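Only a single protein chain was left out; the remaining protein chains are all shown in position.
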Amino acid sequence: MAEPKRREKANPQTGAQPRSRTKPASGANQAPEDSPDTLRGYYEQMVLVREFELKAGEMYARAKIGGYCHLNLGEEATVVGLMAALQPQDYLFTSYRDHGYAIVRGMEPRRVMAELFGRTDGVVGGRGGSMHMFDSELRMLGGYGIVGGQLPPATGAALAIAYRSEPAPDAEAVMCILGDGATNIGAFHESLNLAGLWKLPIVYVIVNNQLGMGTSVDRASAEPDLYKRGAAYRIPGERVNGDDPIVVRDAALAALERARVERQPMILETLSYRLRGHSVVDPAKYRHPDDVEEAKQNDPVPAFRARLAEQGVLDDAAEEQLHKDVEQTVAEAVDFADASPLPSEEELFEFSYATEVANMPNAYPGEPVMAR
Amino acid sequence: MSEPRVITYRQALQETIRAELERDENVFVMGEEIGVFEGSYKITAGLLKDFGPKRIVDTPISEEGFVGAAVGAAMLGLRPIVEIMTLNFSLIAIDQIVNHAAKIYGMFGGQSSVPMVIRTPGGGGQQLAATHSQNLEVWYAHIPGMKVVAPSTPADAKALLTAAIRDDDPVLFLENLALYNRKGEVPDGELVAEIGRAAVVKAGTDLTLVSYSRGMVTALEVANAFDEEGISIEVVDLRSLRPLDRETFCDSVRKTSRAVIFEDDMLSYGVGAEIAATIGEGAFDYLDAPVRRVAAAEVPLPYAKPLELAALPDADDLTRVIRETLDASGFRK
Partner (left out) sequence: MSEVTMPRLSDTMEEGELAKWLKNVGDPVAKGDAIAEIETDKATMELESFEDGVLEQQLVPEGAIVPIGQAVAVIGDGSSAKTPGAAPQPAEQEAAGGKETGEPSEEEPEATPEPEAEEPAGEEPERGAEEPAGEEPGEPASPEPTAAPSGKAAAGLTTGGVSRMSPLARKLARDHGIDPATIEGTGPQGRIIRADVEAAIAAAESEGAPAQQPQEPAPEAPRPQQATPTGAADAKESERVPANRIRMVAAKRLTESQQVPHFFLTAVAELDAFLEFRASINATLESQGVKVSVNDLIVRAAAVTLRRHPEANASWDGDAVLSHNRVNIGVAVATDNGLLVPVIKDADRISLSEVAQRTRALAEKARAGKLALDEMSGGTFSVSNLGMFGITQFTAMLNPPEAGILAVGAATKEPVMRDGALAEVSKLKLTLTVDHRVMDGATGAAFLADLVAVLEKPLGILL
């Protein structure tokens, strides 16, 4: 493997500056009405995602979790900001890096952990695992394992909204989360074209953590300013600092509003940086140590804490208590997941079809398909 | 119910789509050239005028996009009928069909169903050359979570399309260019088939002939010709490729002790292979001759007419193989 290179500070072709470095002045984008409780709430959610994901990594190493396991570490501010903007009537589709969204959207951490453990109390009964969190009541319509696979269904959900309701400030909308890597597949472009053509209420959020597995954005995209990629479909885009939950929230609120009221599909690009490898098993050797070090310096969780401390919203004692509570929640999630029963073999064919028909499949391996 | 009318397969599809659009406002149609152009094969002719652009949605050439959009719309409770101009183009949408439509219900623990229909014609024989003449239904019939139906008659077209639209799972509804003008009696009024059932469309005692979709036309033609010789062929129309009604054709083989399968598709890994294997499991002790398959030659289908004809299975091929199978078991009238 070649020596890892440092990230580009600016795109050599366009001269565009990566905006992750341009931190807003403290409190600059902060709406004045944010109460201390709201801010502490965001922080607590960020800590919850952080601690949950660290624990998930540990449980993976302890072989409690199988398969793939992609963590939201480093994306906590983005996750919390986006979910703060999303309203109860809205629909959410995400990529496979979905634990944080599931929890902050409202799924119980213990049931998310149980899903990771493949247990009956998991959010989808142990049928989906890490990549496939789903809760129809919360309108979280799935984490999707195929890169970009969620884009056409998310677009279709927006089509269904347009099919049966009129634009309004409280209308339904769809938020579709995708990674930077998904912007180069056909489904991205086909979806954007349909959304732009049909004027669908959807916000595509490109969570740009600057690496598609090990391939940096500028090695993968001819236009690395990903928020511009909707231009061909007349879809406006904006890039914001994904390390700031307030900035992310406000940008998402604005984009969702246009989707609801104008039926204008939108792109929102959030810049952040993965603190770990692509998945739990990725040592991320392709990253330059200086980048990793810088990312740690810019870690959104301590940064937001410092900001709240500075504003006098969160003192050390409160922070300590909050941390303790979160740790307990996560510990309980593990205990709950561990105690939850494994699915039994008899359930194997339970969800073969939504509508039962003749000659349903029900043979286990090696059984004769015909009785005689 | 009034007397059955004799109408074409195309007309049966048209009337069924219209009736379902009228019955349920969640039903809508989308696809390329289905509205203004009235459909490449005119199945959707007249619908845009009567139902408007919201329910008759012309799409760009964008199979992955609009098939996937149908998946999402179905998750929110709509019942899209998607027309893919030919089965060949479904390959562009295959990730949305196989990885999404077919998986969402089971993978998400039954929390969301995907009630959608993909209507699409398959088959060769029109000199459309290799990429436009394929029978890819078995690709989808291989996938749990999918339902795949393949009616061969106008009445079945009506009954199975009605069932498919009302079904809560993704259904690939296989049509065939050569069937659209086939005529047959179709009862008026409500007609809903049970998906997953084959039908014995011609009773017989000497040999079981299994086919589906366009293959049924040839199968019946050949079986009827044998009748005149006093040889009695039982013909089974599969109608549903997933789920597959194994009992019906195995039962028939237990009676006749001989089986031939006629399919338009390639021989290897095809529907015929599945049927033959099932007969081996379900009717082994009843076989008096090897199960034979009559299927397409394994080449990309050529354009030139003699080559195309040589590659596709026809009535002569089927007749010959039936005779060989009868001879192989010492059949005497």
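Order as written gives the chain letters A and B; numbering starts at 1 within each chain.
As a convention for this text, contacts are C-beta pairs under 8 Å (C-beta built on N, C-alpha and C of every residue); 3 or more make two chains touch, one makes a residue touch a chain.
Computed from a prediction, not measured in an experiment: that's the story for all the values here.
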Of B:180, B:212, B:226 or B:262, the residue that touches the missing chain is B:180
Out of B:18, B:142 or B:254, point to the residue that touches the absent chain in the complete complex. B:254
Missing-partner contacts on chain B, residue numbers: 4, 8, 125-127, 152-156, 159, 177-185, 187, 191, 193-194, 197-202, 217, 220, 223-224, 235, 245, 247-248, 251, 254-255, 257, 284-289, 297, 305-311, 314, 317, 320, 324, 327-332
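Here is the rule we use: only the chains that are shown with their structure count from here on.
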Cα centroid separation between chain A and chain B, in whole Å? 40
For chain A, which residues count as touching chain B in their complex? 91, 93, 123-128, 132, 134-136, 141-142, 144-146, 149, 151-161, 163-164, 186-187, 190-191, 193-194, 197, 350-355, 357-361, 368-372
Provide the residue numbers of chain B that touch chain A in the complex, in ascending order. 28, 54, 59-60, 62, 64-78, 95-96, 99-100, 104-115, 144-145, 147, 167-169, 194-197, 240, 243-247, 250, 278, 281-283
